[in-house]
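Take this structure first; my questions come after.
What you see is the complex with one protein chain gone and the rest in place.
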Amino acid sequence: MASTTVGRGRPATGPARRRGMLGWFDPRGRRLGGLAFILNRLTGLGLVVYLYLHLMILSLLVQGPNAWDDFVDIALSPPFLALDVFLLTGMLIHGLNGIRVGLVGLGLVASRQKALFIAAMVIAAFVALVGALRIFGGE
Amino acid sequence: MTETVTDARTTRVVVSRRKEGDDHGALRYDTFDVAVGPRTTILDALVAIRRELDPTLTFRHSCFHASCGTCGMRVDGREGLACVTPVPAGDEVTVEPLGNLPVVSDLVVDMDAFYDDFDDAGRPLVRASETIPGAARAEGVDELERYEDCIECGICLSACPVAGSDPRYVGPAALAAAWRVVEEPRGLDPGPVVRLMDDEQAAWRCHLAWECSEACPSGVDPAAAIMRLRRSAVGARAHRLFSFGGNR
Partner (left out) sequence: MTTDQRPADRPDAGPRNAPVFVFQVISGAALLVLLGLHMVAQHFIVPTGLRFYEDVIAWLRNPVMIAVEVAFLVFVTYHALAGVRAILFDFGFSERTERRITNILWVVGIVTVVYGVALFAAILNAAA
């Protein structure tokens, strides 16, 4: 399709209206795939932070049993257990949606992405609930 | 449109405005009170504004029935064709140009680069793989073909969250067109198209938000096309790898 401005020069244009990084996380008007994108991105970033926090915390083991067990006492407090549930939920969302991303993203089941996302989130919710009960139940 | 007087109401139409010569092309929003009925579309409202309230309002339209793709725009933040998007039931509606494309004036965006990417993709226009079974043919017509689904409206590109931050991303429309060339080459060699789109700014930039397919007014399903294109790209790479790098 030829440019309609041939012979008359290009029109002056203003910048494109781009939502930018904030647009990644804006849920307004999004459908399931868009929500999956937001969730995957947020949980992924959260898990990257957790990875490095986890490595830092493991260094307490070098300091011996007292340092480590003191930390464990804090980690067994209700706020920390809530964070554990949060972490578990994030891992489940990211991992199970990741299955969808892998299968769909390589064109293996391109037409089933909605069903895969719904199934992934149902499983994630169920396992997160069971996990939360175990975590707060003192297991 | 046979709306009665009692069906009419007034709605505030908030329109994004930009004129190159005004305030260095700064963006602003103008509000217009427009009489609408239950079947008034956004395009109807814009035409009424231009006719009765502000003749400088600039927007594109053509067919009035969702087949030309010219009137794509954002209505209350969601992409759609203005000619078939009803004015919503509330008191106010916001109309903006498509995103991720340079704004020429008001609701008009520069589509040149968007169209040019179709050249890279092989520009499929006609689909031969689908005919209407049992359809009556005129005398002398051997076979029926139809146009490709894509009406090149730019709505998918506007809806894409990745294109919203990465101006280098080729975008869903061109990728879907590339897939059509792979799926139905019609004499073209799809290899170069696959290789061109097997790129981090092309097929591999998509993060499966699927907003393009949700927004597409023409049933193209560009997201699924991108995923199938990826499968082709991986297959082509594997073939090159296992044929010891021959014939790139």
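Should a chain be cited, it is by its letter among A and B, assigned in written order, with residues numbered from 1 in that chain.
In this section, a residue touches a chain if its C-beta (ideal position, glycine included) is under 8 Å from a C-beta of that chain, and two chains touch if they have at least 3 such contacts.
Computed from a predicted structure; not experimentally measured.
Touch with the chain omitted from the figure is made, among A:V72, A:I118 or A:L133, by A:V72. Although one chain is not displayed, its contacts with chain A can still be listed: residues 16, 21, 24, 41, 44-45, 47-48, 51-52, 55, 58-59, 61-65, 68-69, 72, 91, 95, 98-99, 101-102, 105-106, 134, 139.
Residues 100-101, 113-114, 116-117, 120, 157, 162-163, 165-171, 195-205, 207, 230, 233-234, 237, 248 are the ones on chain B that touch the missing chain.
Everything that follows uses one rule, which is that only the chains that are shown with their structure count from here on.
If each chain is reduced to the centroid of its CA atoms, chain A and chain B end up 29 Å from each other.
Considering their complex, residues 16, 18, 20, 25, 27, 76-78, 96-105, 109-110, 112, 115, 118, 152, 161, 163-165, 167, 206-211, 213-214, 221, 223-224, 227-232, 234 of chain B touch chain A. Taken together, the chain A residues at the contact with chain B in this complex read 1, 3, 5, 10-21, 23-24, 28-34, 36-37, 40-41, 100-101, 104-108, 110-111, 113-114.
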